[in-house]
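Please read through the structure below; I'll follow up with questions.
What you see is the complex with one protein chain gone and the rest in place.
Each chain gets a letter, A and B, in the order it is written, and its residues are counted from 1.
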Amino acid sequence: MPYIPHTPDDVQAMLAAIGAERIEDLFDEIPEHLKAGRLDALPEGLSEMEVTALMARRASQDAGALCFLGAGAYEHHIPAAVWEIATRGEFYTAYTPYQAEASQGTLQTIYEFQTLMARLTGMDVSNASVYDGASGLSEAVLMALRANRKSKSGRVLMPQAVNPRYRQAVQDICVNQGVELVSVSLDRDSGTTLPAALSAHEGEDYAALVIAQPNFFGCLEDVHALTDWAHARGMLVIAVVNPTALALLTPPGEWGTEGADIVVGEGQPLGVPLSSGGPYFGFMCCKQKHVRQMPGRIIGRTVDLEGRPGFTLTLQAREQHIRRSKATSNICTNQGLAMTAATIYMSLLGPEGLENVAAHCHANTRDLVAALTALDGVSEAFTAPTFHEAVLRLPRPAAEVLPALAARGIIGGYDLGRDDPALADCVLVCATETRTAEDISAYAAALAAVLAEEAA
Amino acid sequence: MSDIRAELRYASTHEWVRLEDDGTAYVGISDHAQDAMGDLVYVELPEVGQELEATDEAGVVESVKAASDIYAPVSGEVVAVNEALEDTPELVNQDPYGDGWLFRIRVADTAELEQLLSANDYREQLDSED
Partner (left out) sequence: MSTPDTRDDLLIFERSHAGRRAMAQAPKALPAERLAAIPDSLRRRARPALPEVSELQVVRHYTNLSSKNFAIDKQFYPLGSCTMKYNPRGANRAAMLPGFLGRHPLAPESHSQGYLACLYELQEFLKEVTGMKGVSLTPMAGAQGEFAGVAMIRAYHEARNDQGRTEILIPEAAHGTNPATAVMCGYTVREVPVNRDGDVDLEALKAACGPQTAGLMMTNPSTCGVFERQIDAIAKTVHEAGGLLYYDGANLNAILGKVRPGDMGFDVIHMNLHKTFATPHGGGGPGAGPVGVSERLKPFLPTPIVGRDGDRYRWLDRNDLPQSIGQLSAFMGNAGVLLRAYFYARVLGREGMIRVGEYSTLAANYLLKRLEAVGCTAAYPERRASHEFLLTFAKEAKTLGVSAMDIAKRLLDYNQHAPTTYFPLLVPECFLIEPTETETKEALDAFVDAMAAILAEAKNDPELLKGAPWSQPVRRLDDVKAARELDLVWRE
C-alpha cells in the first residue's frame, strides 16, 4: 500500500483495541446510501518509477525553446544552493509556525526575509509574503481603503500601464467589496502614465493611486512626480515593483517627497523558477503607521522566559483565526517555501550580485532591442527608458509572427494585442542575464526569416 | 472577584460609563472585561468628532490571542480619546476605571444612562455567566 505502513497484524491489533471487526465498521455513522461507488474513472496506481518516467516524458515534451517572454515572470539564474536548502525536509515538511519554540528555523527565516524586503524597497515593515504579485495587489488595494480613513469613495486609480492580468485579478477579487477601480490612460508615445492623464481625475476622491515601476511595458515611470501628485491630493500610493529592478532603481520608500505607502510585487525573480506560474510569492511592505492594516502573517522578534531572543507570530488579532468575519483578509498562509528560497537567494547574491544581475538584464534587453530593430519594419514602440523589457512594433500582427517563431524554437515574447487591439502589432520582449549574445542573434535571425516568409 | 464600582453604569457588553458634571461621560471597559482579555497589546479608539449611536461599534481591544469590539454604551459625539493608550495599552489592565479609560462622549440623552445596568445588575450578569 503506497505510503501506508500497516501490516495485517497491525491492522488486527488496532481493530481489536477499538473493538471493531473490520475497518468498514468505523464508517457506521455514515448513511449507507451516501457511500462512494467504485471510482471507475480513476486509473490503477503506478509505481514511483512509472509515474516519474511518465512525468519526465511530459516535462521534456515542453522543454527546449529559447524564451524571450517576461510579462510578469522572469527567467533568472538560480544558484544551486537555493533549492538544495529550501527543500530540506526541515523546511519542506514543517507546518505554519504556530508552536514557536519548535519552529524557530522558519520564524527566523521569515524575520530575515521581512528585513531583506524592507531594505530592498526602502520601507519600514514587510509581511511574510502573500500568494503572488497579482493577488498581493488586490490585498494592497483593500488595505489602502482601510488605511485611508479620510477617503470615503471606495475608489482607487489604476493606470492602464499596470499589468493587465493584475488589473483583472484585482477587479475579480475586490468586486464584491464595493471597490471601484478607475482607469488612468497610457501615453501612447512614451509608454508611461503622464501627469496630464492624472489631471482628468483632479478634484475627485480616491483612496489611492497605483504606480507600477517598471510598468507592464517595461517603461520607467516618473515615480517622483506621480507620488507627489497623489499625496498632495490625500491619496495613498501603492507601488508595484520588480524586485530585481530595485537593485538599480529608486526604492519606493524614496519616491517623491514622502515615499510610497504600500509596496507589493511579484517575488518570483528572487530565486523562484518559472514553473508555469507558481508557486511564486507576493511581497508586501508598508510604512510603520499602516502595519495594523496589513494582511497576512507577520513575524516579530521578542525574548523567551530566560531573556534570550526568539521569534514568534505577532499581530495575530488582525487574522482570520481570531477576528473571523472582521479579519483584514481570509489569507492564512504565506508562500513559505518560495519565500525561503528568496531569502537564501538574496543572501547569496548580496548587494553587488543583485545589482549585476539587474544590470545584465537591462543591457541584454537593450542589445535585443538593437538587434531586432535593425530589421526592416521593426521599431521600438515607446520612447521612455526601460528596465528589462521593451515593446517592439512589427510589420505584421504579433498573433501571426509569434507562432511562426515558436515553430522555429523561439518563444518571442508577449502578444500585446491580447489585451489591447490597438497594440496588435506589438510584442513585449525580455532578455534577462540568462540570454547570451548567441541567443539574441538566434532570435534576430529567426525573426528575419519569419518576416521574409510572410512578406513573400 | 472582579472590581465593580458602585458609582458607574455598565453595558451588558462590559463597558462602563461615568457621567461628569459637564454632560460628558467617560467610557471604559470593566475590570472583569480586562481580566478576561488578558494583557492588552493594542486599543483602537474612535475618532474625535465621531457621532455614535448607543450599541455602535466604537473601537477594538486586542490581546495576543483575542480581539473584542467595544460598543458605545450611550449615544453622542466623541469629544476626546485616551491617547496614552496608543503606546501603553496596559493602562487598561492596570487601571480600568481610571487611567485606562477609552474615550469621552458628549451624552446626547441622559435617559439612556438609566437603561444601562447598575453595579448590582452587572454583578448579577457576571455571576450568571460563570
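Note that in this section contacts are C-beta pairs under 8 Å (C-beta built on N, C-alpha and C of every residue); 3 or more make two chains touch, one makes a residue touch a chain.
Everything numeric here is computed off the predicted structure, so don't read it as measured data.
Peer 1: Which listed residue (A:D10, A:D189 or A:E204) would be found touching the missing chain in the intact complex?
Peer 2: Considering all chains, including the one not shown, the answer is A:D10.
Peer 1: Among A:L248, A:A424 or A:A445, which one is in touch with the chain left out?
Peer 2: Reading the full complex, the residue touching the unseen chain is A:L248.
Peer 1: Going by the contact rule already stated, which one of A:S153, A:S190 or A:Q320 would touch the omitted chain in the full complex?
Peer 2: Going through A:S153, A:S190 or A:Q320 one by one, A:Q320 is the residue touching the chain not shown.
Peer 1: Need a quick check: the contact residues on chain B for the chain that isn't drawn.
Peer 2: Residues 39, 41-42, 62-64, 89-90 of chain B touch the chain that is not shown.
The rule we apply is simple: only the chains that are shown with their structure count from here on.
Peer 1: How many Å are there between the centre of chain A and the centre of chain B, using C-alpha atoms for each centre?
Peer 2: 44
Peer 1: Touching chain B in the complex: which residues of chain A?
Peer 2: 149, 292, 316-317, 322-323, 326
Peer 1: Which chain B residues qualify as touching chain A in the complex?
Peer 2: Residues of chain B touching chain A: 41-42, 44, 47, 60, 62-67, 69.
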